[in-house]
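Here's a structure for you.
Here the complex is missing a single protein chain, while all its other protein chains stay put.
Labels run A and B following the written order; every chain starts at residue 1.
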Amino acid sequence: MNDILLQGKNIYFKYGEKDSQILENINIDLQSGKIIGIMGLSGSGKTTLIQILNGLIPKRVPGSYKGKVLIKGDDISKIEVEKISREIGTVYQDPDTQIIFSCVEDELAFGPENLCIKKEKILKKIEEVLKLLNMEHLRYRNPNKLSGGEKQLVVIASVLTLDVDIVILDESMSQIDDKGKILIKKGIERLRDSGKGIIMVEHDIDNLSIADDIFILQGGELKRFEGNLL
Amino acid sequence: MNNTIDPRTKLFLVLCISTIGLISRDVLILFSITIVGIIISKIFGGNFFVLIKRIKKLLYVFFFIIIIQSIFTRQGNPVIVIGGFEIVTDLGLNRALGYMFRVLIIIISGVIISTSSERNTIQGIVQLGLPYEFAFMTAVGIKFLPLLIEEFKDTYMAIQLRGINIMKLPIWERFKITSYIFIPVVASTLNKAKKLSISVESRAFRAYDRRTSITSLKLKYKDYLIILISLTTAFALIYLKWI
Partner (left out) sequence: MKDFIVIKGLDFYLDSKAILKNINLTIDSRQFISIRGANGCGKTTLSKLIMGIYPYSKGSIKIEDREVSEMSLSEIGRKIGYLFQNPEKQIFTSTVLEELSFIYKYREDIDKSRKEKEIDEILDTFDIRNLKNKSTFFLSQGEKQRVALASVLLNKPKYLILDEPTTGLDYKRKEMLSEILDKYKNKIGVLLISHDYNFVKKHSQKIISLEGGCIVYE
């Protein structure tokens, strides 16, 4: 039995008191070495769910929130924001708004530098992550000049250098071509094989072909997906 | 050469050039500083003329302001007289040229700073004792500035692609229609800023008061030499009251 890395229990959320419920009684368990896929239409609450699971709601984004999120058994509401970033890494849709520097190495160093990790440890971590994702040849390249798939891998690598065990990908393949998607999926599979827990949120089921379990977010509820969507 | 010059040296150079540009009233000095700045930016690997080409539409606005400024300065001796009316005076021309050179000096300063990577520029600012957040925001601003310019251009084109010939509209309609560019650009910028802030926060940005760095800058003899020459030149100009 794999360790349970992340749990969402009885989650309810709406933005304003007078607004309709976005999420209703969401329960989700993420184990190490597993990929969970979550699918849903635009406006179904996928991004809201991610923001609850990675602690942005309610710490940074206000709203009416009920329920619990546990990271390795600890209540996320009692964990400081900087500690959450050592547990959960989130990758968003547009790599161009996540890449800051013009060297891949600098991009990967950004997170651990923010956490006051020593230079030698950071460089070692960068090497490990590049090897894990088979990206060593990109170390000194300008990420802004890479292909879409490579850019997204750089973003994934930049959250991994924070030593996270949980990676959440928010529609990370929606702007990527087929070749890039293959590259990203291979990278994600390597993460799974190394024991990370991964949640992939997509609105295209083809992008979730590597997921161990797939759920649909519909009407505010999370239901297991059994077969053909249409 | 640009990779071997410390970004702090470039910042110091820019400080000297822009200070002289700011306090000097002498058009010849401003012209000389502009030329020296262009040469320096070229040596550092920057391309001033490529940038000028990219922002040439914006420069038309500046030239328009320069012409207006020279026409509305009444003091001084007349230089252009039409039908008995003094259109341009020597003082007006002097001020207009001064304004133009100052704008060019600002652009050149940006080009010089951009010849260092943003990572090194941030490190340079931090090692000068300024807060990391300030350095980071400055570097991010510099990175997104060309993207902002592209957005302006794309939106201006998109308006024309609706079949609207902006040049054939009356002048007040032209101003109004140009103002429509700001809505999509502001919306897009705010959107990008929001996404960027979420991304950096989830990578522990500002988690603690201090942070470590894999980069460390050391000034070399070249840097000290450039700093010395810049400082000496600036002081000499001030002392000799050539400014």
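Everything that follows uses one rule, which is that contacts are C-beta pairs under 8 Å (C-beta built on N, C-alpha and C of every residue); 3 or more make two chains touch, one makes a residue touch a chain.
Everything quoted here is computed from the prediction, not taken from an experiment.
K.L.:
In the whole complex, not just what's shown, which of B:23, B:80 or B:158 touches the removed chain?
P.N.:
Counting the whole complex, the residue in contact with the absent chain is B:158.
K.L.:
Looking beyond the chains shown, say which of A:16, A:43, A:73 or A:227 touches the absent one.
P.N.:
A:43
K.L.:
Using the definition of touch stated at the top, determine which of A:54, A:93, A:114 or A:172 touches the missing chain.
P.N.:
A:93
K.L.:
So which of B:28, B:183 or B:236 would be touching the chain we can't see?
P.N.:
B:183
K.L.:
On chain A, what residues meet the omitted chain?
P.N.:
40-43, 93, 147-149, 171, 174-180, 203-204, 229-230
K.L.:
By the contact definition given up top, give the residues of chain B that touch the hidden chain.
P.N.:
Touch set of chain B with respect to the missing chain: 151, 154-155, 157-166, 169, 173, 177, 180-181, 183-184, 187-188, 191.
Quick note on the criterion: only the chains that are shown with their structure count from here on.
K.L.:
Give every residue of chain B touching chain A within the complex, in rising order.
P.N.:
Checking each residue of chain B against chain A gives 117-119, 139-140, 143, 192, 195-196, 198-208, 210-215.
K.L.:
Considering the complex alone, what residue numbers of chain A touch chain B?
P.N.:
My answer: residues 54, 56, 60, 81-82, 85-86, 88-90, 92, 94, 97-98, 100-103, 105-106, 109-119, 122-123, 158-159, 162.
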